[in-house]
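The complex is shown incomplete by one protein chain, all other protein chains being positioned as in the whole.
Per-chain numbering from 1; labels A, B and C assigned in written order.
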Amino acid sequence: MGDVMTKPADLVIRNGRIVSPDGVVTASLAIRDGLIAAIGDDAVMPRGAETLDAAGCHLLPGIIDSHVHFREPGYEYKEDWGTGTAAAACGGVTTVLEMPNTHPPTADLDALGLKQAAARRQAHVDYGIYGLLDEHNLERLDSLAAAGVVGFKCFMGNTFGDLPAPSDGAMLEAFEIIARLGKRIVVHAENPSIMARRQALMEQAGRSDPLAHLAARPAICEIEAVGRAIRFAEWTGARLHIAHKSSKDALDIVRRAKARGVDVTVETCPQYLLLDSEDMKRLGNVMRVNPPIREPGHAEPLWQALHDGAVDMLATDHAPHTIAEKTDPNVWRCCCGFPGVETAVPLMLTQVAAGRLSLAHYVRLSAVNPAKAWGLYPRKGALQVGSDADIAIVDLAREGRVSAAALHSKSKITPFDGRPLKGLPVATLVRGQVVARDGELVGQPGWGRAVTQQMAAPAPRNTSWTSRAIVQSPRF
Amino acid sequence: MGDVMTKPADLVIRNGRIVSPDGVVTASLAIRDGLIAAIGDDAVMPRGAETLDAAGCHLLPGIIDSHVHFREPGYEYKEDWGTGTAAAACGGVTTVLEMPNTHPPTADLDALGLKQAAARRQAHVDYGIYGLLDEHNLERLDSLAAAGVVGFKCFMGNTFGDLPAPSDGAMLEAFEIIARLGKRIVVHAENPSIMARRQALMEQAGRSDPLAHLAARPAICEIEAVGRAIRFAEWTGARLHIAHKSSKDALDIVRRAKARGVDVTVETCPQYLLLDSEDMKRLGNVMRVNPPIREPGHAEPLWQALHDGAVDMLATDHAPHTIAEKTDPNVWRCCCGFPGVETAVPLMLTQVAAGRLSLAHYVRLSAVNPAKAWGLYPRKGALQVGSDADIAIVDLAREGRVSAAALHSKSKITPFDGRPLKGLPVATLVRGQVVARDGELVGQPGWGRAVTQQMAAPAPRNTSWTSRAIVQSPRF
Amino acid sequence: MGDVMTKPADLVIRNGRIVSPDGVVTASLAIRDGLIAAIGDDAVMPRGAETLDAAGCHLLPGIIDSHVHFREPGYEYKEDWGTGTAAAACGGVTTVLEMPNTHPPTADLDALGLKQAAARRQAHVDYGIYGLLDEHNLERLDSLAAAGVVGFKCFMGNTFGDLPAPSDGAMLEAFEIIARLGKRIVVHAENPSIMARRQALMEQAGRSDPLAHLAARPAICEIEAVGRAIRFAEWTGARLHIAHKSSKDALDIVRRAKARGVDVTVETCPQYLLLDSEDMKRLGNVMRVNPPIREPGHAEPLWQALHDGAVDMLATDHAPHTIAEKTDPNVWRCCCGFPGVETAVPLMLTQVAAGRLSLAHYVRLSAVNPAKAWGLYPRKGALQVGSDADIAIVDLAREGRVSAAALHSKSKITPFDGRPLKGLPVATLVRGQVVARDGELVGQPGWGRAVTQQMAAPAPRNTSWTSRAIVQSPRF
Partner (left out) sequence: MGDVMTKPADLVIRNGRIVSPDGVVTASLAIRDGLIAAIGDDAVMPRGAETLDAAGCHLLPGIIDSHVHFREPGYEYKEDWGTGTAAAACGGVTTVLEMPNTHPPTADLDALGLKQAAARRQAHVDYGIYGLLDEHNLERLDSLAAAGVVGFKCFMGNTFGDLPAPSDGAMLEAFEIIARLGKRIVVHAENPSIMARRQALMEQAGRSDPLAHLAARPAICEIEAVGRAIRFAEWTGARLHIAHKSSKDALDIVRRAKARGVDVTVETCPQYLLLDSEDMKRLGNVMRVNPPIREPGHAEPLWQALHDGAVDMLATDHAPHTIAEKTDPNVWRCCCGFPGVETAVPLMLTQVAAGRLSLAHYVRLSAVNPAKAWGLYPRKGALQVGSDADIAIVDLAREGRVSAAALHSKSKITPFDGRPLKGLPVATLVRGQVVARDGELVGQPGWGRAVTQQMAAPAPRNTSWTSRAIVQSPRF
């Protein structure tokens, strides 16, 4: 090196506490060309064209929310790529993976093209787009994968947008195809038949109160669907992701599958960890979501599962609707879901402050694990040299409250409204660019880019099942 | 007792080897009023109005075949209660449990009444009749139970008679109802959607050869359905019976469920133990059956499961069709199943002779366990004082061959045709009456009676699942 | 049979309720030449030279107590074969298996001969004699087996008679030898080193109160020894029996071993099911026994294990001492154990009356399972034709109280003294001879005989361990 002068960095974030799953290091972090160029003791670091003093703050790898609904195209009155990613940016989230139950659903190249264009034009943060797996698009899965979907979503239960669940036959065949493509399949694991019948019974009985929704979707809906999805994954070798795990009852099914080597990852969401059906008595239909927020007694085992690895990650199921749609007093007409991408980080940091979770483990759950599951690591999910400079700078001491009215989503309603917070994002960087500061947007639409993906080689499986459909199918 | 003379018995079977699950005792057996009146050393036994010398033979509790299709009402050209029970009697079977996919299906009291009348008039052996569990008869399950069905059958996969599988919602609700009724639910555990799709693919590919049937029904069809049925049973507390287990692949699911205390019993059939898909190359469509007889490698684990208790019992799935129906060269048009009630005992005794199975364990699998599972024990399934004198007298040394032409079923076709046998029934007694001797019918139609049933109290369950649908349902 | 008159029986027991593990049958039972000659409806039964009316009573297979200490030779002041077997007879016990820690210990043919002579001369009930497995008698195990020991006892923990535990090396080698001999090895599974050290600590701390004994033998003593014995059995293929399971803590170790196919049987005793350390505060040192009766919370899981099969049988560990030996206020000087062979049946029948246990399952635990474990079945343990007419006639309605003073053992002290009973033996028959009636002895010393034994073939094992010591040893 000798006589060569060190080049300046574009930005140096000085003296923050850099968090990884293995712990915390106080250091400065230099950014150049959107990448992390160096991490080091401030004394030896290059000067930066700009600097940002992070003393007292923590730097987390930019949070990845692998489960958001941004509603565009089709339902822009609920949300669009601009407002959705603005909410993400203000909430410390630097990468979102967006769900395909838009209109048209992301089931073919045309629909994907529409969504890619909308995202490219407006996104404040980086993004991936899921393709839909439905009854009728099996022959389009290859082209969707080639066009860059980050994974596939299979709605085993009915969902917003009136997308019917695929039949088991189509689902299994799709799993075979996607196993070959190497992509991960996200399942909304609820049994639609049981739910439909129970709901009809409830309606016949004249019930339309908030708790009727929970009564119509007992945990067996989730147990059955989780079990079925895991068997299909085990049979085909497909990578599986269980979205929004809401109940304790199928956790052992997951644990056993992992022990057998099935490549299954599981997410839960803040609402399942922090609320229960008792809150619904107070909050009413705003809490309506699928799967339902369950009786007291489920949250604690889900926390345990976050710690022992049965649940791999946190996401939000950000599902915006208008206030009117969320306040219909008839639970069956009230839309399901609520916004979450902006509130998840402060809600969970508040749990860190309360001692329920270490910051290092939060980073594992919210950045490292999703990045690995979708092949984004180490470009995303890591604060290390060469990674994208996606950073959530947070102040664990700063206090506040959730304000529904102040959300950057178009949806100004959340069951967390008014909830006290301790631990707030103070700046969000995407590829070196500050896109939000102190909860307000500072970036420009269109800065966000589609993620690039490299899935790891499949792990060896331990299943004892002899025959594999894939060798018997006349098609493959 | 003193001065009172011993009364004579109606019949004394002298010096046979009486088999129980715990071993073999040489003794005489006295019958009075259709019941076993005494078992004892010949020297102290009462005289009988008649005697039968069983020296050299074994007395087994009358074999119970809990899975037969006798086709009446509706398809009497395939079989009727007279021919079906004649075949049973000649095969050493003294109690049959008959399936509801007749025409009309046994889904309501009228249909049950028709079948009960046919059976009462013609049956040579005792019988139970299953009610159907289908999408539309949930409100009739109570009355069917009250009218004496021995259990319920749920065709999860499609079957002869074009009975569609009930939806999961109806199935779960029916399980809740039947859990309360205490009856056992038999499931044909195959996933219809996967099978339908695979079959369509095979047909599109121009295949109609015998092995196409197997290719259309990979073991995942069974794995999925077994898993789902067990979860529903675990959730509701219903008693479950898995019919005709054909593959090794879901045995561990069963073992784990049993360890958790789920009341699940499992049957397999001689065809899954003695044949494999290699035989189909030789025998062709005659072997078509649901679930299919699988590739080599499944039979051995099924034998193991018979020994370790994962599989509880043997039945036949006796499914008669005409020769024409069984010999259509297009596998999709060939009817599924073949007769078995007359051949099962000699086929399995031949296995006893070959050392694969002890006679005591055969008795457990073919008489004791089914009797206990359906609440017939000790009236059926036991050679002890006070039990019905249902007895299969067998000669383990006698040799023969399966002869399709000689079957007493209307269906004169079986994949076992010509197979050498060692160990044959020499006499079958139902409630003390000889109904068959040396493979020929000697009884009169109408001797058979409906079984009476007393289900044991449910065992404590070990499940960790908190909520039970039954407490949440608006109906119950 | 025709013209031959039925021969009379020696004794007919009329109209009792005959209990088997599978249920209860009301019938008469005829005995001839000491064997059960017939069981049947009273109307068809032979006349008997004598008759006994058992109406209202239950006939159980004679109870087998596989764990008694009769102290002779060497400690006849505590008990002898006459008093011990008299107590057994009066308590409904027809077969006892006696432990080798007498003086001389039953470690060689001379000592065995002494004990056989004493038993032959005095025994009121049938008996088996255990050989000792100790550090120094490995080369005598073959001859002991040939001379008829019913099994071997290995004191892993120290015991009465100051027999030191064998080293692990000797124990493992003995297991190899005994695996070849086919006998079952009973272990007293406590770790002597931990106990010795803890006791020394307690004594240093000045404690000699009753609960100090429990404090010196925490459950880890049992856990460790149970685990070690099972590993040695799994490695060598030896049949193992865990005596007097006292704690809940190693039950899962047993369950896993059974699932792997290790041939391990387990006993517990009434004192571990009916007492806990709280009782010791009231009863003091009389309750001192090894292993100790534990804290509240252990009995319930032991009951559960009796029901799910983790524990196979009941025995008593009948361990008589003089009143003076049992009332030393210094717990370390107080002798361990107390008499049990006479009180076990009424204590457990009282539990049957209270609904904790069915009579059928009690028979399984106390007669069938021990008979099978030691190769005595069906000669012992079964009320069926051809079996020894060993019968406990009991009246479930009869009430009474335990009276220490009235025990037929020389040891007139028991922690159960005064305990109310419901369900008493009213007659005990050994090979057709009434040896006790209404709790009083009516037989003659010397009627008891040594049992004959036929061990079943070993079950296939499921262990994954590759190498077996037996093939590597230079000796075998």
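Brief remarks on what is shown
To be clear about the criterion, a contact is a pair of C-beta atoms (placed from the backbone, for glycine too) under 8 Å apart; a residue touches a chain by one contact, two chains touch by 3 or more.
Predicted, not measured: the structure shown is a model, and the values here were computed from it.
The chain not shown here makes contact, within the complete complex, with A, C.
Among A:Ala147, A:Val385 or A:Val434, only A:Val385 touches the chain that is left out of the view. Although one chain is not drawn, the whole complex shows that of C:Glu224, C:Asp279, C:Asp308 or C:Asp328 it is C:Glu224 that touches it. Residue-level contact of chain C with the missing chain is found at 167-170, 172-173, 191, 193-198, 201-202, 204-205, 207, 215, 218-220, 223-224, 227-228, 231-232, 235, 248-249, 252, 294-295, 297-298, 464-467, 469, 472-475. Against the chain not displayed here, chain A makes contact via residues 1-2, 4, 6-9, 12, 14, 18, 20, 22-23, 25-28, 30, 32, 35, 37-48, 51, 377-378, 382, 384-386.
We take it that only the chains that are shown with their structure count from here on.
The chains that touch both chain A and chain B are none; no such chain exists.
For the pair chain A and chain B, the distance between mean C-alpha positions equals 50 Å. Chain geometry summary: the mean Cα position of chain B and that of chain C are 41 Å apart.
Work out the mean CA point of chain A and of chain C, and you get 62 Å between them.
Residue positions of chain B in touch with at least two other chains are not found.
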